[in-house]
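Every protein chain except one is present and positioned as in the full complex.
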Amino acid sequence: MNHLSAAVDWLLDAQTWTGPGQLGARATEHLGYTAVAVLIAAVIALPAGLAIGHTGRGRAAAVLSSGAVRALPTLGLLTLAALAAGVGLVAPLIALVVLAVPSILAGAYAGVESVDRATVDAARAQGMNAWQVLWRVEVPLGLPIVIGGLRLAVLQVTATATLAAYVGAGGLGRPLFLGLRTYDYPMMLGASLVVILLAILLDACFEVVQRLLSYAPGLARTGRLREAR
Amino acid sequence: MIEFERAGKTYPDGTVAVGEFSLRIPSHTTTVLLGSSGCGKTTLLRMVNRMVDPTSGRVLIDGEDVAQEAPVALRRRIGYVMQNSGLLPHRRVIDNIATVPRLTGMPRGAAHERARELMRTVGLDSGLARRYPGQLSGGQQQRVGVARALASDPNILLMDEPFGAVDPLVRMELQRELRRLQTQLRKTILFVTHDIDEALALGDQIVVLQPGGQIAQAGTPEEIVAAPANDFVARFLGLDAGRRSLRARPQPGGGWLVSDAGGRPLGVLPDDPAREGPG
Partner (left out) sequence: MANAGHILGLTGAHLQLSLPAIAAAFLLSLPLARLANRLRPARALILGGTGLLYAVPSLPLFIVLPVLIGTGVRDTLNVIVALTLFGLALMVRSAADALDAVDEDTRLAATALGHSSRGRFWTVELPLAGPALLAGLRVVSVSTISLVSVSAVLGVQSLGSLFTDGFQRGIVAAVAAGIAMTVLLALLLDLLLVLLGRLLMPWSRR
């Protein structure tokens, strides 16, 4: 427990947080990586996932790819990208996007598929075109699951962004690895606690959004997409 | 008028849903397609609004081949009511009814006004307008479904077992309401059901279907009950089991007790010669 109190002391020290390269800046970096990676992944995966869910085409490939990525070790992906793209920001970002895409893709197509076929059928029978069926029926009704996919992606990316420091990027992994290399246990423990807190906070935000959505009448019950991180 | 001209539907895997079907459905009447599941009745219904395209033959509305029309525009001018209502669960009742007017570009206020008017037409309390479909009873949901189908004031109403999922009492009430509506609105209704009593209650013309969309008999309810064309029709109507050969026995207090051939009581016939008997 000595380490813990030392870690708390370290965390409570104003010096730990302020200034460039300190914890405040690192946390911002960490959130920045997460946001950029998830955003890029969403731009790729949301349209693709919605299209797969709507048309039913390409589903097998999507299922296969998300299964394969689940088995892919994140550290391996990260180091491979770093060796290929060089030390810096690009490599981790590529790895993070690759990790985030399958979750978002799966959420998008599972969300669309979760909508009762009879409802979709009725919407078509009323004279909605494909685009209207997608945006007025399938997307709003499948939204909780689509957001579940984003939630999972954010979770995975936040966790893996910690490893990004191993290949030379910033983020909260920086003080963690620094503490690891210099046997500064309070520092690495403190940094770990901050990462855990950040991850739980982000996840809690999604929890709140999904809870709010579950009060919206008529929406599918919030399904938390469960997959490997 | 709707005409089926040797319309058929064969799926790519070789399944024949409808072999060859020809029928003329006069305007302003109710035609019931009656048959058990798998007889192709829903497929036939869906050919009218191009939810299904026939693989042979054609379907005409007022002499125009529906294949020439864009499906989306066609569907917007044909009302469609289905089992379990098919309402959008995330839209309020009023927005559900206003769906098609909104799709065709009617302003929101006008569409809602129209929707309120329709709620009165189908006998829905205006207090339900702000509810969501999940907050309504099954019977109320079906009324919303009918109101939605009427919203663009279509000439044609397609109804696919619309009252199949509600309990018998509500179903009879909805059938009564539909008859009342029809005397008022005079739409061309194509109605699909597997319920003989429903067919007899609603149809001006009844088409009894055999598997593969084969017409076993087409005629008025009277014709079909009085002179079934073959064993299949007789069996389907329950004529062979004596369900519709009725007997009347005088009651001690006056009037007649009516029962079927098996002796199960069906109702009472009053002693008033001016009234028509049941059946």
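Each chain carries a letter (A and B) given by its place in the written order, and its residues are counted from 1.
To be clear about the criterion, a contact is a pair of C-beta atoms (placed from the backbone, for glycine too) under 8 Å apart; a residue touches a chain by one contact, two chains touch by 3 or more.
In this text, all values refer to a predicted model and were calculated from it rather than measured experimentally.
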item: In the full complex, displayed partners of the excluded chain; value: A
item: Option touching the unshown chain, where A:L12, A:V43, A:A61 or A:L83 are the choices; value: A:L83
item: Option from A:L72, A:V90, A:A118 or A:V209 whose C-beta touches the chain left out; value: A:L72
item: For chain A, the residues touching the chain missing from this view; value: 1, 3-4, 67-68, 70-80, 82-84, 155, 158-160, 162-163, 166-167, 173, 176-177, 180, 188-189, 191-193, 195-196, 199-200, 202-203, 224, 226-229
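Here, only the chains that are shown with their structure count from here on.
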item: Euclidean distance of C-alpha centroids - chain A vs chain B, Å; value: 50
item: Partner chain A, residues of chain B touching it in the complex; value: 49, 51, 72-77, 80, 82, 84-91, 99-100, 103, 132-135, 148, 158
item: Chain A to chain B touching residues, read off their complex; value: 116, 118-119, 121-129, 132, 136-137, 140-141, 216-219
